[in-house]
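A protein chain is absent from this complex, but the other protein chains hold their places.
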């Protein structure tokens, strides 16, 4: 008898996808998970948050990214089973019994994301990884019920892949390592929807050289340049898309807006009880999974629309700025040497009438494009291994000068944010009063950087 | 002195766009319009409404489409000015004094769209074209104020282009005709974001052959096949994307949901006053421009999330179905011959426990891919003219067999919608009671069509 | 023991291909065929002959097209084996024992092509289909020897697929029907290398709906629009690329050049014995397979370079015009009504000093984009069948208005070719003598067509 676990759809179901052409679904379990309400909710959460304010095409959802991660994982499983199955190559080979758990983990790895995740988490102390695990393991979610039909304990196993405690390293690394299905999908997808070409790398070629070994996932040495190109593509996407100063300028606005809402709630909860009920549990700091699953980008935006009419000037101005894309401007600064100057600049902003707590910020964005294993580090990374013809492994940065140049060093910048009005003459209504202040402020910014 | 009308940006500003690579903004007026709150609101309204339930990539907004229409129009103006300016070719040539009004009309032509436009308009008797004109001409919108700075009366002129009463036919046809910047952008954009290839046609080639003449816009005869290809691309997009049965199955749900909300409001307005305040003016049938401009997709979805907890079974079930993508199923039927059978089918649906007013529907989607001028028709269309070397004009379907095959005939189908449960055994909990009814129902559907 | 027939490569070998990304070779037999000298020769023969004079990117070879046809066929075999194997669906299913013969026939179907095939065949009465069969079946070709190692009689079986006498219709139609791997590859490949977008259709979607049935190959009804789009793409490629007037103007030059060479050879064979030895057997009308296999585009061009120095004015002028791209100009004409006028026009060409046999031509290019079965026709075509859910078949033009518009009617035009000098003032050195003749000539051409 066909168990639910093995139940294949009579006809494969496909989803048309601009990045992978088709997403192929073959298992009833996977289709049921996609149809669950917790997963459908991801349609209403943008993959890139405030980046769409800079790249207007980037309105794609976490739903489409999750399908993409699933699809890349499925293709890797197919390749592994065809070329490197444990039956064929023995120890270090792929055990296709792991397929379903791998696919489920790939599909669900982001299911705990909420609206504007990064900022929301920061203000409300939520954690999307912990929430992913909770959604998978809470008996009253549809996802739990589907997974539990596969086998008792199966939800927890899927969660353990995401938590990286599952015993099979191949399964874990396929979904979470420095070159995994998650990163491969988001680089390609974000490049497609932003309309940039930086993030494109040769997925077909990567898939030709990926292979299992007893310690996890490796890449054939003949694919070194393809892997190298992926690392460089990743670096370029961070530099040019993810860390774009304008998107971060919107993120700062959002952060200050949510922070202000929390402050207002403490003084005057009625407003929010009346017009932002779904946010109240978070303003209270006491929420359930069910509360969390009701949030999405549209809910927050709806509340921001309503807050524009509230009496609190900061709340309504920040809401207006967020909804209508009025980002803060910025300049680079050096982390250690310019602390005093930053305070001075904030002071100048205050002088012309802005509360610097809400209208200035320092914002640092750094990414480590690649790192090899460092025993002394407390955040271990699985290094990328290349496999020679004789089976021996070589760590990537040993053979790639390009990767070596990027390895181990955070790439990014520190920026100081302030109101556009500070440097845009046409917006300075009070120039006759504060002309000197404005000039002084501007004199400290040169070639886009803060100067002493 | 540079007037606002002629004020060019010191450096052209660009928006990265996946379809046109870059959107180039050169006028201060255009940048100000883009930054207006009425225009920014289009970021929160999906271009394709329920199509994203079928094509998950199609999450692009009316904001990006509007920029795209602007950009194509801008490129046409550049071409016209370079090759066919009135100074150069005289009568029938392009007068570049028309550029700014044309660009403004292109950018703003869809600014009156609201959330899920088609359905919303149907239920609440709004009209996005009339609203576009109102937004442009209402003295307290930011858009009006920007346009009025150009010249007194300028907002009304821009509106008249959209209303097709502006005297210069070239300006009108560039934005609204059977092959205009609007259609060209949406076909390419929707093809890109859905990930289909049907709608692609050769924009560069069309732009090489487009030209002004004294009656409007024509295309060089050597571009006949490019124009033909555009018509076929359009036909394919309608058949395969816009008329997709699943998207329409979701549209039916949405329509019934909003209709149910209106009914509930009449009996019990308190619910909506409490949890759907922004929708109340529409439920009341009495709304202002300002009310309208507060709506977007997220606002409606937020209310649907809340309605899932309301007592009315129809309201909460339909809201659940919409949010979690549970479309009605469908089959084709013939318009005139199957009326009795349709009633019978609805009756069978009712038998097993569904209210047919909410869980069945007939839905017809037809498009006229192309039509030539018909004096007898009351909805005139500007036919597509091809221009011979000697300047004479030939109507497109006279020289293209393909277009002739599509001209004048609506393409599409009539479908009958019903709950998936009617034909999916695994969902029929009450099969022991109604087994015969289900079988009877299924026996009337063959090869996807209703049969007697 | 592994026989040669079943011998798989230890590691699949791939060829990077711009159209299909990778060509995957799994059988030793296929790799050996690709490495044979008769197949390698296809690298030196352009796929599109004189089209590269119009579309300079179209320099791709028959080698790359042949690999592409092989690859599409391989993918279809994989799909058939996975979803419709005879073991699974019984009668009408795919028998994977046919795979190798199908792949060999796909790879070799064009191996008999020579340089500038169409023109060469016309002048020297060769036939590339007959030559394909001969190359496969001649015991001293490398190809024969490879195929004969598979099994005695195997070369003849492969040839019978190309000759359409092989018993299994699925095998034949995969390679030769109105929608086969051959056409699918050349449309996509020629579109890619010319840089046009007309020929693109959605191969992935076609491959999703293609299926075997007991009479050959059919397509699922849900893929109707994809098949329709392929027919339209094909029509567009013929109209815009294959029938381009300039390419045909070069073809006319080539044809007259080869014809002149044959005439010269009859009077004065020594020239050719000395400087064009590889062409002599064809000028003699008596050649072997081995002679044929020594020809390629470069050989003919080399001889044309040498002929530029020969005394015969026609031979050297035509060679110069061909090598240096001096096409004849042309205008459309109507087949039946303009015979007398054509003679008159030729007479005018003669008047100003050109031999009309070499410097004028009529050239007709017509294609039947699609046809259904016509018992009365002596050139039967396998019609395209769509398969309903219940297994019944419907002929394509019955359900597609677009295809119906193209079915059964040749598309193309008749053109009259003449020297550019006839209509280009700047080239008319003898205008004072023949000014009236030139004016008279020009007066009969209007909007690109011959007029009375």
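Just a few scattered comments:
Letters A, B and C mark the chains in the order given here, with residues in each chain numbered from 1 onward.
Rule of thumb we're sticking to: a contact is a pair of C-beta atoms (placed from the backbone, for glycine too) under 8 Å apart; a residue touches a chain by one contact, two chains touch by 3 or more.
This is a predicted model, so every value here is computed, not measured.
Of the candidate positions A:198, A:242, A:272 or A:303, contact with the hidden chain is made by A:198. Interface note for the absent chain: among A:7, A:83 or A:240, the touching residue is A:240.
For the chain left out of this panel, the touching residue among A:406, A:422 or A:450 is A:406.
Residue C:67 is the one among C:67, C:181 or C:361 that touches the chain missing from this view. Within the complete assembly, residues 14, 21-22, 204, 208 of chain B touch the chain that is not shown. Mapped onto chain A, the footprint of the missing chain covers residues 196-198, 200-202, 221, 225, 228-229, 232, 235-236, 239-240, 388-390, 392, 401-402, 404-406, 409, 411, 446-448. Touch with the hidden chain on the side of chain C covers residues 15-19, 21, 35, 37, 40-41, 43-44, 52, 55-57, 59-61, 63-64, 67, 192-196, 275, 277-278, 294, 296-299, 301-302, 305-306, 320, 323-325.
As a convention for this text, only the chains that are shown with their structure count from here on.
Distance from the chain A centre to the chain C centre is 51 Å, each centre being the mean of its Cα atoms.
Work out the mean CA point of chain B and of chain C, and you get 43 Å between them.
Chain A and chain B, compared by their mean Cα positions, are separated by 32 Å.
Shown for chain B are the residues in touch with two or more other chains, namely 196.
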